[in-house]
Structure formats: C-alpha cells, structure tokens
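Right, subunit A next:
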Amino acid sequence: ENAEKKSQEVNLYSQRHYKVDEKQYENFTNKTGIKVNYIKANADELLERLKNEGENSPADLFVSVDAGKLQKGADLGLFQKVSSSVIKNNVSKDLQDKNGYWIPITYRARVLVYSNERVNKEDLSTYEDLSNEKWKGRILVRSSSNAYNQALMSSIVANLGGDVASDWSEALVQNFARDPKGNDRDQVKAIAAGQGDVAIVNSYYIGLLLSSQKEEELNAGRSVSVFFPNQGDRGSHINISGLALAKNSPNKENAIKLMEFLTSEEAQMTYVNNSYEYAANPNVKPSKIVQGWGEFKRDNLDLNKLGEFRDEALKIFDSTGWK
Partner candidate 1 sequence: MYLEVKGLAKSYKKDKPIIKKLDFSVNRGEIISFLGESGSGKTTFLKCISGLENIDSGIIKLNGEILNDENIFVMPQNRKIGFVFQDYPLFPHLTLKENIVFNLENKYFKYYKNMIELSGLDQLENRYPHQLSGGEQQRACIARALIRKPDLLLLDEPFSNLDSNIKFSIRDEIYKIIKETKTTTILVTHDINDSMNIADKILIFKAGVLQQYDNPHNMYCEPINCYCAKILGDLNQIEIDNKIYYIRPEKLQIVKNSDIKLVVEKCFFQGKEYKIQGTFKKNRWFLFSPHSVEINSEISIKFKKTDLIYFDNLCSNYFD
Partner candidate 2 sequence: MEIKKILFSNNKRWIIGSFILAFLVLLPILTLFVRLPSLENTTFKYLWDTLLIDYTISTFYLLIITCFFSLLFAVLPAWIISNYQFAGRKFFDIVLYLPLAIPTYIMAFTYADILSFTGPLQVFFRKNFHSISDFVNHDYMQVEILGLLMGLALYPYVYSVCRVSFSLIGSNYINLSKNLGLSMTKTFFKVILPLSSPAIISGLFLVIMEVLNEYGAVKYFGVNTYTSGIFRAYGSMGDVGAAIQLSVLLLFVVLLFMYVEKKYHSRFKFYYSSNSKIQKLSILEKKNYLLSIVICFIPFLLGFLIPFLFIVSNIFLTYNQIDFLDLIELTLNSVSVSTLASVIVVLVVLFFLMVEKFTKSSFNRYTSEVISLGYAVPGAVIGLGLIILFTTIDRSQSSIVFYGSFFVLIYAYVVRFLAVGKSPIKSSLEKHPESYDETAKNLGLGPFNLLKKIHIPINKFAILTALIVTFIDLLKELPITLILRPFNFDTLATQTYEFAIEEMIPMSAAYSFIIIVIGSFLLIILKNSINKQINVS
C-alpha cells in the first residue's frame, strides 16, 4: 500500500521559485494525478543536502537555473542518466547534455542593453569589445558573486582561454561605471539615470522590467535597447534552466513523466508566456516582448563547460578586482 501511495508523488529540490512553476506542477497533477512536492532553496545548499542524504534522499529531481550547478551535481555523482526518447525529441539538440545527465527546459541569454540616447548600435559588437577603452566609465554590471556572471566568464574562458579572459576582465573592470552592485534591473535603471551606457544583463530580467506595473520603470526600460553580442562569431552566451534525475530517486517513473511533461509543447508554451524565458523546445516561440528583440544566434558551447571552468572564472574575478 505504501508503495502505491508513494508512486503518486514526485519530489523536487528546486532552485527555481517562480509562480509559473507552481502552475506547471498543478497542470501536471491534474493530468496525471501525481502530486508534485518541492523544496525551494539555493542550488549549492540543495546539492549539499542531496549529497549528504545519499541513498535516503527523498528527492527525485533537481532543478537549477544554471548549467554549471547541474554539471556540478553530475560530477558529484548525484544524478542518473535519463534516456527518454520523448524528452530528446522535445528539446533542441545543442542545448542537451552531451553526457545525458540533465535536460534543459528553458534558457536565457546574457545580453547587452544600451542607452538609446548615448550609444550607437553600431559601436556594439562582442563581449570582448566591452574591454575597449571607448567604454571607459560606461559599463554597468552586477557583482561577480552572481551565478550568471560566473557562467558568462566561464564561457569566455572555455571559448578563448584563461589568459584572454583574464586580460579581458582586467580591462573591463577599468571600464566599469561604478562598483558592481544591485540586480540586473538596477543596471538598466542606472543607464536611464545616466550613470553608465551599456549593461550586461539577463534577457529574462529585461522582459520583467518591460512588463512592470510602474510607469517610470517602463520608461526606463524603453530608454534602452537590447543587443545580442557576438552574432558575428560564436553567438551570445546563454544559460539554461534544467532538470536532473537524482541517483537514488524513489519515484523515478513519475519523475520522468514530469520531465516529459515539462518539455512538452504545452508546458513550454506556459513557460514562455509567463516568464520571458526562451523555450528549450524548438517549436515554441518566445513571448511577444521577447520576440520584439528579434532572433539571435546562441553560443553552442557545451554547457557543461560552464561548470568546469567555474573555479577558474572565480579566480579571474578575484585577481582582476571584479567585486
């Protein structure tokens, strides 16, 4: 009886904590009768918990908004491979884990936004170009303790090597308009306030800003434009939200069902319409606001590299004074 009862549940350790997720889980339950339980916390703490729990862990799925954390979990041997053809068919090939430990559900791009007044679109090109002296005192970005910045730096190390990344970071820090602080929305506001001209931000937050209830924030959002860097070469840096199946998952079947559901077109539509992310399912178009920025070429670096080069990226931040 106990086993039967258990099979009607699936347990998540989730770093994602958006209202849209709850909606998805509800839909899933309505459809399958399987109840979704979740604990929301920071990725590292959840991984630590998973690691310590070992065989006794109640967790079936680990959910993260950073490929690096998924790779870290895989490295620690906390996950098991998933071989569902349904899922494989649901998501773009280049977003998938080469090793098969995790699967993507959505992704975001690390884009540039610039002041419509003070910056010519033509002057922008790549992330690397931001270290150019012409941007002295004009660049805004948040702190290096932010996971998205760490992923960006990891991607640059992976693509261009540590030395280039280090030089780039050093020059970029010189171009900072102010000490890194605040969140991505604050970087945009700082452009509106004239404290800087170009900001490195997450596409997702621009979407949020542009749907703000506050008129002044909308004005601030409209005074800037989005630019996808590196379209001429490797493409813009992206990071995924993804799921991984826990090694000792007690409700494995349900977990796979949930993964299949979340990558299905129906669920993917729900994501993009509620959260300004890009869908991992190639058949699903992003929301209106996001579509307005146009299509872009994404960096198809193996996303596991984001985790692999994390340590090096951190050392570069620290040695070049990116606070």
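Brief remarks on what is shown
In this section, contacts are C-beta pairs under 8 Å (C-beta built on N, C-alpha and C of every residue); 3 or more make two chains touch, one makes a residue touch a chain; residues count from 1.
Per the selection procedure, all candidates are chains of the complex that A comes from, given by their letters.
Note that this is a predicted model, so its numbers are computed, not measured.
By the touch rule above, subunit A in this complex touches candidate 2 out of 1 or 2. Those residues of subunit A that touch candidate 2 in the complex are listed here as 11, 17-18, 37-42, 44-49, 52-56, 58, 72, 142-143, 145, 147, 150, 178-186, 189-190, 192-195, 205, 208-209, 212-214, 216-217, 219-220, 310-311, 314-315, 318-319, 323.
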